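What you see is the complex with one protein chain gone and the rest in place.
For clarity, chains are labelled A, B and C in written order, and residue numbers in each chain start from 1.
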Amino acid sequence: MASSIGSNIKLTIFGQSHSAAIGMTLEGLPAGIRIDFDKLEAFTSRRAPGKNAYSTARKEADKPEFVSGLRDGTTCGAPLTAIIRNTDTRSNDYSELKVLPRPGHADYTASVKYGGFQDYAGGGHFSGRLTAPLCIAGGIVLQVLESLGITVISRIASIGDVSDDGELLESTANKPFPTVSDEKAQKMQECIASAKSEGDSVGGIVECKVLGLPIGLGDPMFDGMENRIANIVFGIPAVKGIEFGIGFEASKLRGSQNNDPFEVVDGKVVTTTNNCGGILGGITTGMPLVFRAAFKPTPSISQKQHSVRLDSLTEGELVVKGRHDPCIVPRAVPCVEAAAAIAVYDAYLEYKKYI
Amino acid sequence: MASSIGSNIKLTIFGQSHSAAIGMTLEGLPAGIRIDFDKLEAFTSRRAPGKNAYSTARKEADKPEFVSGLRDGTTCGAPLTAIIRNTDTRSNDYSELKVLPRPGHADYTASVKYGGFQDYAGGGHFSGRLTAPLCIAGGIVLQVLESLGITVISRIASIGDVSDDGELLESTANKPFPTVSDEKAQKMQECIASAKSEGDSVGGIVECKVLGLPIGLGDPMFDGMENRIANIVFGIPAVKGIEFGIGFEASKLRGSQNNDPFEVVDGKVVTTTNNCGGILGGITTGMPLVFRAAFKPTPSISQKQHSVRLDSLTEGELVVKGRHDPCIVPRAVPCVEAAAAIAVYDAYLEYKKYI
Amino acid sequence: MASSIGSNIKLTIFGQSHSAAIGMTLEGLPAGIRIDFDKLEAFTSRRAPGKNAYSTARKEADKPEFVSGLRDGTTCGAPLTAIIRNTDTRSNDYSELKVLPRPGHADYTASVKYGGFQDYAGGGHFSGRLTAPLCIAGGIVLQVLESLGITVISRIASIGDVSDDGELLESTANKPFPTVSDEKAQKMQECIASAKSEGDSVGGIVECKVLGLPIGLGDPMFDGMENRIANIVFGIPAVKGIEFGIGFEASKLRGSQNNDPFEVVDGKVVTTTNNCGGILGGITTGMPLVFRAAFKPTPSISQKQHSVRLDSLTEGELVVKGRHDPCIVPRAVPCVEAAAAIAVYDAYLEYKKYI
Partner (left out) sequence: MASSIGSNIKLTIFGQSHSAAIGMTLEGLPAGIRIDFDKLEAFTSRRAPGKNAYSTARKEADKPEFVSGLRDGTTCGAPLTAIIRNTDTRSNDYSELKVLPRPGHADYTASVKYGGFQDYAGGGHFSGRLTAPLCIAGGIVLQVLESLGITVISRIASIGDVSDDGELLESTANKPFPTVSDEKAQKMQECIASAKSEGDSVGGIVECKVLGLPIGLGDPMFDGMENRIANIVFGIPAVKGIEFGIGFEASKLRGSQNNDPFEVVDGKVVTTTNNCGGILGGITTGMPLVFRAAFKPTPSISQKQHSVRLDSLTEGELVVKGRHDPCIVPRAVPCVEAAAAIAVYDAYLEYKKYI
């Protein structure tokens, strides 16, 4: 536990990289929502593998089957469950992992935690593949949010030591490789390509913005927007850090520099700056909610790595076989949006109780 | 909601900066724990105000009264509740806040969320003062963890642009101003003093380590150690970012640099490096669990700030009266330890079900 | 765990019969509710001890102190916490209980569960005294429900083998000894008196109705109104059974007898009968929600009882000293209403998310 999250809308994710299927159950969606399946597929396809030079060669239809929760394509108030069959699996690629854990992966910790009974094939329940159901849930919730005038956009803020310039706008978010600067996009892809050519991988940062939020979403203490979003975003494998607004940068500043002054624009209270990322006291200010998630480089690399044979406790060497992304970040962008959408909608339903 | 957290051990925090009392209820502690009250007071006093040049002049006995959950100073299995009376309150200092929100505080968002019924005095339930009950809960849980061989240590990693050097050790954590480098401690305190002299404030970073953890704590997806810790740490006012292991730094690296190779030392599996901060797949590796929390500068500053009169929607200027810390970071150190302790113990109880 | 309940409104109850105080924290109340304290006291006084011939002689001011969650007597959105000091305690009455458990009480099970560390005085956290905070919470929630047009009424349906006649109406609920038939009330009180005179006690049944409910409250499966109400009502000590509508009686009937036909009255859909107790599929029909809770006789009796000395595992005899009710039912009436109110309001907030 827990592969489920949310108090007002509840998401449960199940499946292993090489089990018969992976999937998700979403409880708490309003009845009467007609799902736009083309739009959903357009969203989920952004994380689908095998689409380009910088992602794994593993190809999956990743076509969800909705087994419950719908009537004529519309939510009926019952739990919404979708499954994705694991078609293209090569378990034999992974047989060695049971005794020779991959550095940077959960192989070792899962082996100890589950007494050797973990499903080690492809990382089992810890595989990045489990972000597919997350994106199905998120893609649906995004449609609900849109009907409320709330949109979620993201960009690749950095890959390795290459950072994007300028400010994230919706126009940016729609790009296949979402960066403001196309030149930096070029450099980032070169960075990924060079890592790949050396059998290596590279990390990066995704920046996400939620626009159109009402003022007053989020709750004190442990249900603030930061807590809610962090709680889900850290559910995405490889995320090792998160910051809101200017985040870590704020720790270097003076209060007089960091505080966002209030002003009135068009009869509405806004802040002149948005260093707080649209969140004060855990509650939305009505300004864009901004956060960044740091992804470590894909631990799966083709280079020879040092490990330990768990059966004999002797040193061992390992080369990760199978297919993997030299950089997970581009495919992680929709996952971050999905996580943000679910956190925001859960907070919205909490908010809705009192208005 | 929610001022409560935890699934195995449940913490509920109540109170406002100027209500009759603040306090906490802790459910799920084992029966039979004899609380060392001197030790607890030593811990909570680390966050108590009014102790030195760089903290608010507000003085509070901050002496908790345990009204339930104990028999002869020992936990009896019933919910443990402690209250702290708010003695030294000056509500009149804050009367203006209802209409003229302080930049960087929750005054405005709370006002909208609660329709003007929020308790604005001293920030009400959003006040940093609410970390006092957090520290009572954490201080008790720390004693339980110690009996399990688990210890939590911290240091001030940076204040403004002054960063500490070297590595955090237990010896460091015991210092009144916990930094490895005394020279840097000096510089940090100068940084705080200079901010204060200008009626300003400054932010910083707290680094925390959990030592002696068993392998296998933490759960997949949304209950990983990162999720669990972030979920509580963001409950501390002014935290705007968190990272685990080398965190954001990892996003710049190659997999070959970031992966922590496994090796055998004294017949035990360890990692040569600890870039992952002792967490793989959300599960503890047995190496030290390491994270850093970024604190924004105290939003309360004596300088004149720009704001808006909520009653007339006209621009207004404001000088924050009352007493406030030029830098919250030194007093935040035990709060971070308390948050970590609660998250870790909650994960430990989850782990305990299966061993 | 758990002395807390509710997913939308969260109630946490703390304290022991003889701890410094007992109390409750209520999270999730809307901000802006002006509490009518006289009305609240009128409600809670219905369960207060020492008021008449058939209740314990223990006298308690039972005056709650609201330490947080209010500003000028109005809810402010922060957790609402009230404590009641335990003034009139006589721990010495109970010293023997640690080794000689009272039949019918939790003394023995708590002793095993908590390894002898339980607070045995007066039953500790298991004491009926803990229904006082339940009634504070319930009394406040009842005021909120009233503003929504929802009222909760109850009667004493039976004491021992004396059952009330007729149908529960609001007029009945307002009586000091709430029964439809005053003659039966007389008989019930005689039944209690005769039990008391023999140093014995007697049980009974409380019937509760919730009026003015919207259609659609309650959720499928495990959050149906039956589940929600049962979950809280069994939190009242001595409750050993609950039934909804005609309950157990329905098990004897044919479907053609038990089904409630639908009809249209004044353009509204209603059921001709209400055997289902206003609940179909766990969801309110708009008809009165009806349930009955069965209370066992107070286990504390003055007669000599057979028990076991836990220290020597030898047979022992015991006479329960201290003060106790010959029949808990009359004082339990408001407790049942409080439980119903909290369950209903929690369901209402869930319902509110989607309208």
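As a convention for this text, a residue touches a chain if its C-beta (ideal position, glycine included) is under 8 Å from a C-beta of that chain, and two chains touch if they have at least 3 such contacts.
Note that the structure is predicted; figures quoted are calculated from it, not measured.
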{"item": "Sole residue of C:E27, C:D62, C:D164 or C:E243 that reaches the chain not shown, by the stated touch rule", "value": "C:E243"}
{"item": "Option touching the unshown chain, where A:F14, A:F177 or A:Y354 are the choices", "value": "A:F14"}
{"item": "From C:S19, C:T44, C:S158 or C:T179, residue that would touch the chain that is not displayed", "value": "C:S158"}
{"item": "Residue among C:K39, C:K296 or C:K321 that touches the chain left out of view", "value": "C:K296"}
{"item": "Positions on chain C where the hidden chain makes contact", "value": "1-5, 7, 13, 101, 103-106, 108-110, 112-113, 123, 125-126, 130, 158, 160-161, 195, 200-205, 215-216, 219-224, 226-227, 230-232, 234-235, 237, 239-248, 250-264, 267, 269, 271-272, 275-277, 280-285, 294-301, 303, 305-308, 310, 313-315, 350-351"}
{"item": "Contact set of chain B toward the excluded chain (per top definition)", "value": "7-8, 28, 30-31, 77-78, 220, 349, 352-354"}
{"item": "Absent-chain interface as seen on chain A, which is shown", "value": "1-4, 10, 12-16, 19-23, 25, 27-28, 31-32, 65-71, 74-81, 83, 110, 113-119, 121, 124-125"}
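Note that only the chains that are shown with their structure count from here on.
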{"item": "Approximate Å spacing (C-alpha centroids) for the pair chain A, chain B", "value": "26"}
{"item": "Rounded Å distance between chain A and chain C, as computed from the means of their C-alpha atoms", "value": "46"}
{"item": "Geometric centre distance via CA averages, chain C-chain B, whole Å", "value": "39"}
{"item": "Junction residues of chain B, two or more chains touched", "value": "1-4, 13, 110, 113, 125"}
